[in-house]
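The complex appears here minus one protein chain, its other protein chains still in place.
Moving on, here comes chain A:
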């Protein structure tokens, strides 16, 4: 018995589909012919692969150039740093790679190409499964796996026996006059096709989800709440097919937020736990329920998911104006400048102050300590020694002209500085800064914490997940199963004996299975006398 192995030869089903291989450009075939030619080009496996590589290549700038969706502040920094280059890069959508027209073009072409490649092959494979196993090649001895033996049994008996043996091994068997053809392992190509179909579904689900989904960010300070409506959000992004009526009408209140940090060691200041005690109400008729919102534990309400994304400090101030009246009282969210120390900055706007409006740019240090130069810095992200420094302005805040203004930025065009530079002294909780010229005073009364909440809805996530799981199962199946064909030919030889030839063809190299089959066939046949 001889068995030869050819590991490298043919493994992949892909190699078989030659009809779609790109050909030379045809001449004089008319518009329909060109269309057909173009379609054939697009749906060839090579094109699909090239497009896949292009998608991969297209994502590369997305990981090096700052992206508006991920880090808008870095994008504006880039614009300041590279005044000539940035607008050109912007024209190529390099700051929104994943929403760029060219990226969408590759993505859609890939989708069509993959569909055009996989769907016809699925149909082919379906017909292949339904059809009979292919007939034996003329010369079985040329196959990679072969065996021959002689037996006393008649050819018909041998073939009937072979059919039984192969059927026992769950081959699909087709009997011919002089041979039996058998095939097995269709799951390989089935798995391969299901994998690619699942990827198509995955691509579709991702696109569908982003078209119908939305994502909104909002800051909620301790003791306050927010209702799920477009107007509540600080930032909101939605897909093309989104309508605001699809926002579920829930309300969330933040009771308290707790952040824990490593107090010492080399990773001092590294957060260990964030936990927000919230209450929520699905709609006005539902009861209010408590929930402990944590980083890996989003809240599911009515199809929307509520996430704890970030947190920060909102120092509380009481501002008295030039007339001695309380013009402002409340907590103002400051944005952290450093994750390690939570030194934060923010702006206090007091439009109600009389006679002049007041504005402050503030710095907040949760754990204020003097640094080497005698300036104040924050040494730790938790509020062990909270202090603020306030730069004061008076004049016109520029709110009356109706133009939208960031709450984190002070428009100083029409403002006159009151307190600047070295005159600004850090305030501890309870301390008051009196403004020069009888403009009023500001008291740092304490602080609250706030959390950044993200609310999102993506109708594509569950279909995408299911498609992903199916893809993995399918590809593992495809990798584990090998398609193999076995032919048994029996013909009358010399002296009334029967010569039996067994040939096997296994995609991806020989398996011990063929030897086992040949051995089994030989055992079941009555042996020839001289062989004994």
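Methods note: a contact is a pair of C-beta atoms (placed from the backbone, for glycine too) under 8 Å apart; a residue touches a chain by one contact, two chains touch by 3 or more; residues count from 1.
In this text, contacts and distances are computed from a predicted model.
S.K.: One chain is missing here; what is its name in UniProt, given the choices "C-type cytochrome biogenesis protein CcsB", "Nitrate reductase", "Amino acid/amide ABC transporter membrane protein 1, HAAT family" or "2-oxoacid:acceptor oxidoreductase family protein"?
M.R.: Options "C-type cytochrome biogenesis protein CcsB", "Nitrate reductase", "Amino acid/amide ABC transporter membrane protein 1, HAAT family" or "2-oxoacid:acceptor oxidoreductase family protein" considered; the missing chain's recorded name is "C-type cytochrome biogenesis protein CcsB".
S.K.: Among A:266, A:404, A:496 or A:512, which one is in touch with the chain left out?
M.R.: If we include the chain that is not displayed, A:266 is the one touching it.
S.K.: So one chain is hidden, and I want to know which residue out of A:59, A:325 or A:434 touches that hidden chain in the complete assembly.
M.R.: Of these options, the touching residue for the absent chain is A:59.
S.K.: From the listed residues A:471, A:488 or A:517, report the one that touches the chain absent from this view.
M.R.: A:471
S.K.: For chain A, which residues reach the chain that was dropped from this view?
M.R.: On the side of chain A, residues 7-8, 11-15, 45, 49, 52-53, 55-56, 59-60, 62-64, 67, 69-70, 97-98, 206, 215, 262, 265-267, 270-274, 294-298, 305, 307, 309, 454, 456, 458, 461, 464-465, 468-469, 471-472, 475-476, 479 touch the unshown chain.
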